[in-house]
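Dropping the structure in here first, questions after.
Missing here is one protein chain; the remaining ones are kept as they sit in the complex.
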Amino acid sequence: MFLQQLINGLTLGSVYALIALGYTMVYGILELINFAHGEIYMLGAYLGIILLGFFTAIGLTSYSLYLSLGITLLLTVIFCSSYGFTIEKIAYKPLRNAPRLSPLISAIGVSIFLQNYVMLTQGATDKVFPSLFGGAGFTVMSTRITYLQASIILVSAFMMIMLNAFILKTKTGKAMRAVAQDKVMASLLGINIDTIITITFIIGSGLAAVAGMMVAMYYGLVNYFIGYSAGIKAFTAAVLGGIGSVPGAMLGGILLGLVESLGAGYISSEYKDAYAFIILIIILLVKPEGLLGRSLEEKI
Amino acid sequence: MNALSSIIKNPLLKPAFIALWLAFLLLPFRGVKAASVLFITLTIAIPAFKFLSGHLSSLVKQIHSSVERVRHYLPSDSRFLFLLLLPAAAIPLVAQGYIVDVTILSGIYIILALGLNVVVGFTGLLNLGFVAYYAIGAYSFALLNTKLGMGFWSAMPASVLITVIAGFLFAVPAVRLRGDYLALVTLGFGEIVHITLNNWDSLTKGPNGISGIAPPHILSFGLTSLNSFYYLVMFFVVIAIIVMRRIHASKIGRAWIALREDEIATSAMGINRTMYKLYSVAFGAFWAGLAGCLFASKMRFISPESFTFMESVLILCMVIVGGLGSIAGVIIGAVILVFLPEVLREVQLYRMLALGAGLVVLMIFRPQGLFGGKNVSIGS
Amino acid sequence: MLRLERIHTFYGPIEAIRGVDLEIGKGEIVSLIGSNGAGKSTSLMTISGVLKPSSGKIFLNDTDITGLPPHRIVELGISQVPEGRRIFPKLTVFENLEMGHYLERGDLQSSFDMVFTLFPILGERKNQKGGTLSGGEQQMLAIARALMSNPDILLLDEPSLGLAPIMVSKIFRTVHDINRRGVTVLLVEQNAKAALKLSHRGYVLENGAVTLQGNSEDLLHNEKVRHAYLGE
Partner (left out) sequence: MYPLEVKALSKHFGGIRAIEEISFHTKDRTILSIIGPNGAGKTTLFNCLTGFMKPTRGSIIFSERDISGLSADKINRMGIARTFQNIRLFRDMTVLENVLVAQHTKIRSGLFSAITQLPLFKREERTIREKAYEYLELLGLETHVDKVSGSMPYGEQRKLEIARALATGASLLLFDEPTAGMNPQETSEMMRIIMNLRELGKTIILIEHDMRFVMGISDRIIVLDHGVKIAEGSPEEIKTNPMVIEAYLGKETH
């Protein structure tokens, strides 16, 4: 039972971590809670279903399941990144110098827009992701792990390692860190801040797209409002780990997944969705800088 | 690469590229046909809009001046403001029941929005979970009424008190947080209340909600008819407006606004900022609690469905659309957002879509709201 | 080489500079001196494109560069070491320097060679986080980082601020070295005597306008310069 919940929690947590990375990267650079980020994840889940359906219709799936899954994932990432890019250009960039809460309200607007956009174009009822692998899996120490769970954990881990390497090793990744630390100084060294911000949105959206598609496969059901609660939970994860910190987002995501799954198993599953909020509130009140974050002082 | 970017930046081709891009984004969701329609529409619409925007700015000016004119007709001496009540009081006599019904609803929303305006508009604390107070007010009222048999005039003050205490207790730890963190915590609070209402079956009957709430009575006269309830709500709306105006012009209102403008300077004036933020949240909760009672006794039935995050956003929109911090603006915002979807029944499907897009556009072009006169901004 | 014509810039609500004219010739070291709030940093930030002038023009080799974004200005060969050093505390010394070479102006290896020759200590500490360096080392890193883009013009804002005297003289000697390698320097300083001794010419800024200019020798012996500092 405990190990089972642990595996479930780890699966869920790695998805939260992927989404949380998008929140934390944007917050690190723009100090903006990108409220619409959860919707990108929702778009990813929908796109997975739509595109896979399309490939099934044209017969690619029966030719090779893995090829069509791969192409679907790639296209989902491309589309979601495009959405992220477009949202930044339309809804946030004009508000770069506005008071802090204006972009937050704008982000809420985008979130409402995207939810209803998907509801209008895809219908208000649940969409089903075809069950491709059934419940196939393996058993370790009397704990059942499906192949899907294993791949979700592995893919998430892979993406996080790649992202970490990107941020630590590449020139663009270093520039992202530099911009997060001091925008004016970064621009004095010739770094184009707008380009870096755009790249941040594209990467964050891409990660959310992967998370969305994997969750669609995992639960098999998708709805236009899944982005809201997943988004809030992922944001909680980001705050838990220390907003602005990439390793923090990963840690926070996995911890939150574990808390939720163990809480559902041992305390009450009805209040499953409330755990994230309770943690969010406690963290913000007790240690607002998060587990791995830096503390902020009021400027006079 | 450079050739490509120069093509994209070509002012003549740019609209076509934007249209192509947005059509590309729509493609997977609606198919080739809809995407092509969008592409063609936008290719024509964007240049047309650009062309018009020159003329549009004069239109915008006209709107401004007509807003000014409306202001001009409003009695400038506040002693005559009550004259505005006459047409409002006449509504039940001339309009259909349906209109009265919607007007009652907008009255309840006016009280709610005025309450939120204290927190967001005056004090500058973004609250994304205001619906929690509304829900606590409504549920306390419903429970006191159905379980203990308390009447409107005893259950209402008790429920409002419960709401204020809840608001206060929640605010004590929360107000120390910075702007956007506070927003998130309030959102979390709203969700927790919603989840609790949905799951605490023994008390709230979960998603089934509470029914059989008694209508209010005055003496032994039951306010069961729509019209009499209308006047009850009107009474509270008028009270709310008067209280808001007076608070706004007192040291408490000034301290709240000072907090919105500059917290540091406010404490340099000897004002305890934590204290006044608490006042603000508790005072806002008071009106939400009252609105909750009115809502419960109007509907005679409540369920968690009426108290979702979208409801919080809707109330926030009323405050923002009308004009943050402006009492008249908030009232107009509430009326618009309640009536608009009723008037535009056919396009109701697109209402939330438009609301979302509208918020973005508003933040970009008119962050102080449609009727906000001063350049009021929230947060810093 | 660099010319400012009647530049006015607002810093927040304050018109921090009100009609500044400056001219810097190739290979020169020019000092900009004046008390706090005289508009020195604002002038540098305006040249670098971080602040947009409300009126006036800036020319680089007779090309109008007014209003270009900061990254374009760096691309054209003007680098700034801002006040307070502003090194990236969580990046290593090496990464800080890499960021200096972000636009890949000039050869990476020879840039590294140059800064490690000028500041050997940075080579020793290249894997340390920027935030762990001492004040003087941070100042060296800030200058080195700006040099990584092989600038034609180096803008230095108060490099002596908060440093011990021995470090100040070391930094100033290095500025002299850098200049001899062909880099034109615009130096902003409160430490007027040291700055003027180092430079060829100087401008005195007061209340956002140039009140005095000339070659350093003359300025050093000018009564008005003392006047600008101690109100004699």
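A few notes on this one:
Every chain is named by a letter (A, B and C) in the order it is written, and numbering of its residues begins at 1.
Methods note: a residue touches a chain if its C-beta (ideal position, glycine included) is under 8 Å from a C-beta of that chain, and two chains touch if they have at least 3 such contacts.
Just so you know, these numbers come straight off a predicted model, no measurement behind them.
Considering the full assembly, C:Pro165 is the residue among C:Gly67, C:Pro120 or C:Pro165 that touches the omitted chain.
Between the chain not shown and the residues B:Ile46, B:Ile271, B:Met310 or B:Ala354, the one that touches is B:Ile271.
Listed here are the chain B residues that touch the chain not shown: 243, 246-247, 249-252, 254-255, 257-258, 261-262, 264-273, 374-377. Contact between chain C and the unshown chain involves residues 12-16, 35-37, 83, 158, 160-162, 165, 168-169, 172, 189-195, 197, 207, 226, 229-232.
To be clear about the criterion, only the chains that are shown with their structure count from here on.
Inter-chain spacing, taken between the CA centroids of chain A and chain B, is 29 Å. Inter-chain spacing, taken between the CA centroids of chain A and chain C, is 43 Å. Those residues of chain B whose C-beta lies close enough to touch chain A in the complex are 21-22, 24-26, 28-30, 126, 128, 173-174, 176-181, 183-185, 187-189, 191-192, 195-196, 199, 264, 309-310, 313, 316, 320, 349-350, 352-353, 355-360, 362-364, 367, 377-380. On chain A, the positions that touch chain C within their shared complex are 171, 174-175, 177-178, 181-182, 184-193. Those residues of chain C that touch chain A in the complex are listed here as 48-50, 69-71, 74-75, 79-80, 82, 86-91, 95, 98-100, 102-103, 105, 145-146, 149.
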